[in-house]
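A single protein chain has been removed from this complex, and every other one stays in its place.
All chains are identified by letter, namely A and B, in their written order; residue positions are counted from 1 within each chain.
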Amino acid sequence: MGKLFEKFPDPLARLIVVFLALVAAGAFVFFVLIPKPVKDLKVQWDNAIRQESARPVKYAGFHACAECHDKLYETKKKGYHRDLSCETCHGAAKAHTEDPDTVKPVIPAERAFCPQCHAYNPSRPRGFPQINPVAHNPLKPCASCHNPHDPKPPTTPKECAACHGEIARTKAVSHHVQLECTTCHVTPQRHKVSPRAVKPTKPQDREFCGKCHGKDASAKLSANAPKIDLAEHGEKYVCWQCHYPHSPEVEQ
Amino acid sequence: MNPELLHTLKELLPQIQGYIYPNEIEIHWGLLIVVYPYITGIVAGAFILASLVKVFNVKEVQPLYRLSLLTALAYLLVAPVALVAHLGHPERFYEILLTPNTSSAMAMFGFVYAWYLMAVLLLEIWFVHRTDLIEWAEHETGAMRFIHRALALFSRDTGERAVAFDHKALKVITIVGIPSAFLLHGYVGFIFGSIKANPWWSSVLIPIVFLFSAIVSGVALVILLYMVITPLTGGKINMRCVDKAIDFLFYAVIVDFSLELVDFIHRVYQSEEEILILSEMVMSKLFASLLIIQVLLGMLLPLALISVTKIFKKRFHLSEDLRKMVYFISVILIQFGIFATRWNVVIGGQMFSKSFRGLTTYKVEFGGIEGLLFAILLLALPIVILAVLMKILPPWKEMREEGAAETVEVAGS
Partner (left out) sequence: MNGRRTFLRGFLSFLLTGGAIGGILRISPSKAHAKETPPKGQKWYGFGVSVDKCIGCARCMEACKTENNVPREPFFYRTWVERYITRKNGGTTVKAIEPNQEPAPEAASDKSILRSFFVPKLCNQCANPPCVQVCPVGATFRTDDGVVLVNEKTCIGCRYCIQACPYGARYLHPVTRTADKCTFCYHRISKGLLPACVEVCPTQTRIFGDLNAAASPMSRFLRMNKIHVLKPALNTEPKVYYASLDGEVR
């Protein structure tokens, strides 16, 4: 110590002593007092992964239900709801698999449930089955007509609108409201029973629309329809590449 | 669960404009994080003012030298309090020292802070006061004598070799200290400026803007403290010193203002996808704090006041009292302006959605850790610490006698 004070100026020597004392105290605390896991990130991360993996599962998963409810599972497998997990509608069921008698999953019977997916909403993809909950058999629970495990129309529908609701509602406020679907689509009766196997026709060419909209159209309904010259109008395109037939554009 | 928080958030829900991500409704960095860069800014600014004397040898501001060092220390001691208090788990603060993530700007806080406190500020204060401490202790008794002895590390060497070393050490420390002060506050700016997710923050200019606003706030505060404390402790304000310091402040405000203007022009001219929501925010939520308080009252008005006095000082022999009044008002305005600057950066950066589609609102609570009361307490705490420091290390003890004579002389000229 004495040597230190001889070699360095007095203030520096004192600072060196203080500095060394601080370093020694710091090193003692860090290396001796603090246990290793507290300062080792690798250990902390391993523990965190273990803790995260050990969290309890609430949703049992797609196949768990089949072990007991094999009949419903088989029914559902062939219907339109085949890709749905049971838990999509019945809620988390891990607790039910562990204690089937006391813990029962929910059975959503109220009318408000199904419209969460099937109410009409313009943001939903086209073609997804949607109904208008206000107009569609008001107050009747959905399950009284549709089996949720094998959903399909309960009876052969009379109106096209029963399935093609979105198109029907679109057309209902368009200038084509007067036209029956069958004016443009030839629809075999069997389409109503197996809709995917037998399909209605669709117009194929410009001349079809021209029957009403051509400049010398003579069809009954075409009295008030806007007229164009088929030879000049629309260049090489067929009509429905610019005009959506169920809601044709109107010039403002 | 925190029912108060949920209650606040529920009240905010109808005030959202446009669309924000649902998790964005809570402003996570509140008043405490506004206070934090404001305080570190004062530290850096006060220290740079002190360096003026030592490095650039500006004799006039000598009376501010020790005061600014003590101010820097008082505020530096409070800075981490704001930071720790806002944590969700303040009791885990040690984690940042045990397992610092080297890629995190925030993790470097501990090191930058320790470096600045230990290696720069304390050392400089110690070397400045060492011989005085020894001398004071000679004429004292009791507790004060012991405190001064202990602070001098029981050194009694006032010999030539020791004093020469003091001077040399001071020079080195100040030279290291300036980049360190820049580092301290530049790093605070970097914490915000490096967040690429947030276009209001993400800018290379942010650390530099932070630095200059730091210098502005620190210098202004030391001038303010000097003008308040001197009469209170029975001294006379040295106007030559204040004039010079105000000069320095004036140029710092101009640089700060130009930098922010450059940043603003750059953003408006580049006009990237976030410009719509940012301008909407500036014109609505930040209108009062950014355009009125920060720019108009905090920069342009003080600039105008000071330049008017500068221009007419000689011509019309503006009286000292009038100048004092103008300076006093200016430095107070600047303090509010800089606090608003911090507010606009910290709160402004969280009020718009990262979807650039909407704005949320920040409501300052009164009580609680994130509340107004605690923030005011935090802002008052350094003043208390400074009072204690000044009791132990009186900054003007022997300057008073000479200083009084000098002031009279200056006033007469």
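Couple of notes before you dig in:
One rule holds in what follows: a contact is a pair of C-beta atoms (placed from the backbone, for glycine too) under 8 Å apart; a residue touches a chain by one contact, two chains touch by 3 or more.
In this text the structure is predicted, and so the values were computed from the model without any measurement.
Touch, as defined at the top, links the missing chain to these shown chains in the whole complex: A, B. In the complete complex, the residue from B:107, B:255 or B:291 that touches the missing chain is B:107. Only one of A:54, A:197 or A:223 touches the absent chain when the whole complex is considered: A:54.
Of A:33, A:173 or A:223, it is A:173 that touches the chain left out of the display.
For subunit B, the residues in touch with the chain missing from this view are 1-2, 5-6, 9-10, 13, 18-26, 28-29, 86-90, 92-93, 95-96, 99-109, 111-112, 115, 119, 176, 179, 183, 191, 194-198, 349-350, 353-357.
Touching the omitted chain from subunit A are residues 41, 44-45, 47-49, 51-59, 61-62, 81, 83-85, 87-88, 91-92, 112, 115-117, 119-125, 128, 132-133, 166, 169-170, 172-173, 247.
Heads up, the rule we're going with is that only the chains that are shown with their structure count from here on.
In this assembly, the C-alpha centroid of subunit A lies 52 Å from the C-alpha centroid of subunit B. Every residue of subunit A that touches subunit B in the complex is listed here, in rising order: 9-12, 14-15, 17-18, 30, 34, 38-41, 44.
On the side of subunit B, the complex with subunit A involves touching residues 98-99, 123, 126-127, 130, 153-155, 157, 159, 161-162, 164-166, 169.
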